[in-house]
Each structure stands twice: as C-alpha cells, then as structure tokens.
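Left out: one protein chain. Kept in place: all the others.
Every chain is named by a letter (A and B) in the order it is written, and numbering of its residues begins at 1.
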Amino acid sequence: MTSEVMASLKKDYIYNLMLKGKREDGRAFDEYRKITVQTNIIDKAEGSAKVCIGDTQVLVGVKLQVGAPFPDAPDEGVIITNLEMNPLASPDFEAGPPKEDAIEMARVTDRGIRESGAIDLNKLCITEGEEVWIVFIDVHVLNDDGNLQDASSLGAIAALMTTKIPASREGKGEDMMMPIKDIPVGVTLVDIGGELMVDPGLAEETVADSKLTIASNKDGSISAMQKTGEGMLTQEKLLKAVDIACAKAEEIREKYLLNI
Amino acid sequence: MKTENSNYVSINGQKFEIKNIIGESIMANKPEKFIDENGLRLDGRAVDEIRPMTIEIGVLSRADGSCYLEWGKNKILAAVYGPRELHPRRMQKPDEAIVRYRYNMAAFSVEERARPGPSRRSIEISKVSRDAFAPVIMTKYYPSAVIDVFAEVLQADAGTRTAAINAASIALADAGIPMKGLISACAVGKVDGQLVLDLNKEEDNYGNADLPIAMTQDGEISLLQMDGNLTKEEFKRALEMAKEGCKKILEIQKEALKKKFASREEVVESLVEIAEEKPDDVQKEIELIKEELETEEFDDLEEDVEQDIEEGIDVIVIKTDESDIEISEDEFTEFNEDDDLETDELEESDTLEVGEKI
Partner (left out) sequence: MDREIVVPGQLLSENVEESGAGTYVKEGKVYSLLYGVANLKNKISVIPFAGKYIPSRKDFVIGIVFEITSSNWIFDIGSPYDGLLHVSEYPKRVDPSMMRDIFDIGDCAILRIKDVDATMKIELTLREKGLRKIKGGRLLEVPSSKVPRVIGHNGSMVSMLKKETGCEIFVGQNGRIWINGKDENMDKLSEAIDIIIRESHISGLTDRISHFLQVNEEDNKKCRNEEDEVDTEQKESWEKMTSVNEKDSERVEKINDTGRMVDQLLDTDEN
C-alpha cells in the first residue's frame, strides 16, 4: 500500500538525471539491464523459460491440451496467454484474480506472438473442425523490478521455442516441436520528460509519463504495439521509438533467442 | 480422455478411481512392486530416507525474506513480506500481528494445466500451513501488523505442502521474523503394506495412506493431516518415522541458513560492532546532526511570524501555481482547548475512514 508512493524528491532526481542524459543505474538511454534466459527448467511443462532482466524475474510455462477449435478458424490451433502478478513478486501486488495491468500485459504478450505468426497455427490442427492443440502460455511473475512486459514477451517466445507437443501422450501421433515461424521480441520504452529510454526500472516506470511497447519480427516488421500511461507522444517520438525498438529487438533475438 | 485412462484400486472391497493430488486421473501404469527384495524403493531410497533437498536463500529482491527449495522434483519458491501495515484496519489485532499464508500452484506445475487462482485444495492447505507456524512466530512483537507468507509451487512432485512449509520456514527466518524455532515438515505413507518416509510421485498416486506432518524442533506437532488407511500400530510407527524425517530436514535447514553468511565473517563482525553502539548514543548523534542543520524555518514562531507566513505563501505558490493566493494573519485563529478536542475527534473518524477505504 504505502510502497506505491514514491517520494517526489526521488521523482525529481530521476527527472534531473534525464536532463543530464543519465539514468539512475548509470545505463545509457538505449541500454538494457543484464538479461539471462534459461530454458527447460520445468519438466512438467511442455516448454518453459525463466527470464531475468536485472532483478526482474519471470517464469513462463507452456502447456498443451487437445480441444475444439474456434468455429471461425476450424483448422487452427488456439493460443491462450495468462499472466499472474503474484503477491510474492512485489509488495504492491495483491492476491486475487488478475487486475487490469496483468490482463493488459498478458494481452500485449499474446498479440506479439499471435500477430507475428510466430506459431504455425495450421500445424496445430489435428482434425479440422474437431480437434486442435490448445497452447496455454502461463507467465508467472516472480520478482517485479520494472519492465515485466519485456521479460514476459521474451519468456513466452523462449518457452515456445523449447516446447515439445506431447502428441504420443495424448494418442495423437508422434511428438513434434512447436512449429515456430518467427521470433517476435517486445521492447518497452518509457518517455520521461520527453526522452525515450528502453527497459525502464521500477522507479523509471513510476515516473514515466507514458510507456510504449513494440513487438517486432525477424524481418523488422512490427506485430504488436501498446501505449500505456496518461502521457502523450508526438508523431516524431513514436517513429523514433519504433526505430530504437526494432534495433534492440534484433540485438536481443541474436543474443538470447537464436541459440535456443 | 479422463475416462479412458482411469485406473482403479480396491480398498476394503470398494472400487475407487485413482486420482492424483489435483484430481487428475492417473495415466501412468501402476508399478508392480514399490519396494524390492533389498528393501529399496523405485527411486533407490531406503524406506526411511528422504529425497535430496537443496536450498537457496534470499533469491527475490523485492521480498523481505525468500527461499527457493528443491526437494526431489518439487520446486518451491517462498517469500515473506512484513511485518507490514494491515488494511483494512478492521482486520488488525490490537495486541499482535496476524499471519497470512498463501499456498499456490503455478498453472504449469502439474501434468495437466491447473486453473490459476485458489482451489478448495489450495485454500485448505493454506489454512493448515498457517496454523502450523502459529506456535513459533512471535506475533506479539508486532501489534496490528501482518506477516504475509507466499509459497508458490513451480513444479509439483508429491509432498508440495510439506516442501512449501520447509521453504516458508527459512523465508521467515531470512526476513528477520522472531520465531521460537524453525518448522520442518515431511510425510509418511504406506505402499505395498509398508510404511515409507517422504512419498515420491508413484507412491503418492498408488499408496494406501498419506500422513503429512509438520513439527517444531522439540518434536511437537503443528500440522497433521491423514488420508488412507493405517492401523493404530502403523500410525504410531509412522509418527516416529516422521519425527526422524523432520529432524533430518531441520538439520538441512539450519545448515543452509548458517552457510549463507559463513563465508563472510566480516558481515558478522560488522553486525556486532553495530550492536555495540548503544542505542542512546545513536540517538544523541542524530540529535547532534539535526542541530547542525540550518533550519531557521520554524524558529521563534512568535517573533518571526511575518517571515513564516512568507514561507507559507512561497510553498503555496509553488504547489498551485497561482500567485494570487495570499494568506493573511487574520485567517489564523488561536489554538484553544476546544479546538484541540474537536480535531481529536475528527482524527478518530479520519483514521477509521482511512482503513475502510483501503
């Protein structure tokens, strides 16, 4: 409760640093904190990844079930993304059903995966109109030190890339790897007093006027975007943000995903 | 899918469908034997041997105390927040802190995806686990506050509630919560008509009894559940086995805690040095620092009224950005007893409102 309140002194401090081109932890505006991606750490899940960005930690597990397709897409598998802001992860989180922040973050993660065509949904069809694979992507937040969104997006794609479809277990033929067609990476920027910074820390996230997440694909195209927060962004800022985000996404893809 | 893979077991002539801990039907085949001719179990353990346990302390930066524990294939993360302010206010106990315990399973922690959110099972486990810690946590030290314990099952492999309690116990110590001692927990079960300590997945699925127990270091039992079928004689022996198991676990817990700082003697030294500074001295020093601060702001209220008011205006201007606000001295009324009384009453209702609202 009380931890939600940030001293205005601290806000001023972060703002003043920005004016001098600096950040609280000494990073450059376009610099991420240390990222680590560990895959296959939950045997019970068909695919899993633990992502740390600085002290932020999320665990993503992918589970598959056989179910009915949506009537309007009888030959496509189904993706369901859920994000739990566990009370274990932050003094600000409360137990209970997902609140709007958690739902928004889950949906942005979902859109990045879905719209990029990262998963070949046709290959997840077992019997057209009857049986398809349902892919559950569960994002479990373990420690919130800012920028859960990028950790969540990165964890989701990393977990999917390691996912084995348990077809033999369910009597649906041979096991196969998740058919991955693209590798979308979400990059979040915050606008603090008119300057754009990637990978906001907890304090930066609190101070920011607005936040922008851009998920981009291997070919540099964009698959999902979301602006959050009450601030406004100029057209010029947006275009600049897209450039930064695509470049950063490329870096992250190279470094942490292509080797999975 | 569920029906075609169901298994049945016969207990006392009655046929039961076997389900695992979260109610899924069991799909694997039941092993013929759980204990071989050498007295060893399927995973090679003796009947009174616990699975290997590893413990990491202080793994979450936001929590006041935390612990990651692996026990067999169980992966548990426990965090403690508090003591912290409890809202709503009506839940507060004026003479002690309350303890909340939340046992939760990650959706991907079990074979078949678990629906996120509390289930009847997890609510029950949370309750009995909270009760298990009641005898040791010194809640009296923190009136009106709350101590929150969160235990997340990241991967389940039989015995998650006892694993969660073992992790929570360490997270509580790590958070600096005063306790009379640690709590240790393990289960005893029965397979092939024999009692075994710390059930693994198969034993849990096909066994004839499950007896999870938590105890204090003195062997006093603070959690006990049981299902299945045990004779009185078996129960007596099972208790003894659980006690031995908890003793071993307590040693692992203690060792993990001591190891965390063991390589850092300096930390120990510095703590002692700090403690040797008398609290009174610190107080004096703080007072000294404060005196040195140049703080004319509120000095000599009576004599410096004008300057004070200017200060006041100054503040207001900054905050509201309206330069035409002025405060005249007339608006300041004299303090008197009645005034104080009135404000006191106001305060009462205010604080109530604060609590309710939140």
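List of remarks:
One rule holds in what follows: a residue touches a chain if its C-beta (ideal position, glycine included) is under 8 Å from a C-beta of that chain, and two chains touch if they have at least 3 such contacts.
Predicted model only: the values in this text are computed from it and were never measured.
Among B:Leu40, B:Met91, B:Ile123 or B:Met138, only B:Met138 touches the chain that is left out of the view.
Of the listed residues B:Ala173, B:Leu195 or B:Ile249, the one in contact with the hidden chain in the full complex is B:Ala173.
In the full complex, the hidden chain is touched by chain A at residues 1-11, 13, 16. Residues 64-65, 82-85, 92, 94-95, 136, 138, 142-145, 173-176, 178-182, 216-217, 253-254, 257-258, 261-262, 264, 266-277, 281-283, 285-295, 297-299, 301, 308, 312, 315-316, 319-320, 327, 331-333, 335, 339-340, 343, 346-347, 350-351, 353-354 of chain B touch the missing chain (whole complex, contact as defined above).
By definition in this document, only the chains that are shown with their structure count from here on.
Taking each chain's centre as the average of its CA atoms, chain A and chain B sit 28 Å apart. By the touch rule above, chain B contacts chain A in their complex via residues 1, 27, 60-63, 73, 75, 77-79, 81, 84-85, 87, 102, 104, 106-113, 116-117, 148, 150, 152, 154-157, 358. Within the complex formed with chain B, the residues of chain A that make contact are 1-2, 42-45, 48, 55, 57, 59, 61-63, 65-66, 82, 84, 86-91, 95, 97-98, 136, 138, 140, 142-145, 169-170.
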